[in-house]
Every structure is written in structure tokens, then in C-alpha cells.
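For this depiction, one protein chain was excluded, whereas all remaining protein chains were kept in their positions.
Let's look at subunit A:
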Amino acid sequence: MNVITATNLTKTFGNFTAVDAISFAVKRGEVFGFLGANGAGKTTAIKMLIGLSKPSGGSTTVAGFDLTTQSEKIKERIGYMSQKFSLYEDLSVRQNINFYGGVYGLSRKTIRSQTARILDEVELQANANDKVGSLPLGWKQRLSFAVASVHDPDIVFLDEPTGGVDPATRRQFWEMIYAAAAGGRTIFVTTHYMDEAEYCDRISIMVAGKIAALGTPGELKQQYQANSMGEVFLRLVR
């Protein structure tokens, strides 16, 4: 079952076409890697999918709702973690979870149980009342991911979630991703780390506003006769 179906999804800014009629589908519970060089149109595509930017054309459904007409409905069913850390640094861990839980309309009881679950998941019980700004980056990123999932969304969009994070924390982060996907949540992730690309179920690589390649890491390596995803990427982008 597909949770995202994009057909000719397009975004133009004046004469410039940032996203040029891309089509793809993402299945439920899949870890979908969304790759591309800087400026290839990845961020613009993501912004459209999460309802921050209006598509200029195409018909797209996310979580069963139409992107152009039902974007507010979509927002109830998706989570998003931007590449810039965007929890409130002057609020504590607990207060951030509480706020986003409330904003997503969860009941007091659910917020309480979700808070306990998240604190457990990211191992922050001892720091629950610390200001988020005082946490190390790796913990912040894992907390962001957990908070983006506080309302049990169908899809979580992660925009370069592991930028600047040490390898051990990256590993922990991917364990969280796999755990979420195993529970039936779809993960839509962008990254510049090619080892992370290998962890994805399927990958699309964007070049100049178009999807140049789409498939499992194995299929892509075979197709481009490469040993690693890094080689595939370089062949396409050059």
C-alpha cells in the first residue's frame, strides 16, 4: 500500500523549475532515501510534501489525502524534522514534548504516556527537566525525531537528520529509524552520507529537478555497475 504517490509533482519559481514533474511512490513501512546534490530540488520537494510550499502542478497524495486541497489534513498524519534544529531551546525536554503533544491535539493522558515513552526511548529520563538548549547535538537530534513522532504519524520526513552527528550517535539514530519502520511507520529521509543510503529500503536520486534513478541500493549498484552507493551517486551527479 502506498502512503505517498507523487505524479508529475512540479514546483516553479518564475522561469526556474526547481522540481520538474517528478513521479514516485512510497510504500507503508518503507525507509525511503531521498538523495541528490545540493540544489537538485530535494528540499523544495520535501517542503511541498509536508505542506509548507504549494505545488505548481501534478497530483500528489500523502497519507491518503490530496496535497493541493487537503494539506491541513495531511499535517495531522505526518511528522517532520528539519535539518535545522527546531525544538524550543528555552523549554525543557518535558515541556517540548508536552507542547507538541498539545498542538497535535493529544489528550492529557496520551501526552503523559508519550512523554514517558519518549524519555525512555532517547534515554533522557534524568534530563527531562533540563532546557533542550543545554543538550549535546546528538541527543537533540534523537529528541527531535521522537517529538516529530509524538502523535503517531503515518509518515515521518527527516531532512538530513544526522548532519554533524558522531558515528556512534548516527548508528543509534538509524536504530530508531528501523524500529519506527518495523512498527509500520514510513520514513522519508534525505541524507548526504552514502553509508546511510545503503541502509534505505529504496532510494531516489534527484539531479537538476528530476529523479534520475530510483530503486533498491542493490538494483542501483547493478544498474550503474558500481561497488557502492557513493559511486552510483557520483556517476549520476557528474
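Criterion: contacts are C-beta pairs under 8 Å (C-beta built on N, C-alpha and C of every residue); 3 or more make two chains touch, one makes a residue touch a chain; residues count from 1.
Just so we're on the same page, contacts and distances are computed from a predicted model.
UniProt records the chain missing from this view under the protein name "ABC transporter permease", selected from "Glycosyltransferase RgtA/B/C/D-like domain-containing protein", "Na(+)-translocating NADH-quinone reductase subunit A", "ABC transporter permease" or "Multicomponent Na+:H+ antiporter subunit D".
Touch with the chain that is not drawn comes from one residue among A:L35, A:I50 or A:M229, which is A:I50.
Here the missing chain is touched by one residue of A:S82, A:T115, A:T191 or A:S204, and it is A:S82. Only one residue in the set A:Y104, A:Y193 or A:Y224 touches the chain that does not appear here, and it is A:Y104. By the touch criterion stated above, the residues of subunit A touching the omitted chain are 50-54, 71-72, 75-76, 78-80, 82, 84-91, 95, 98-105.
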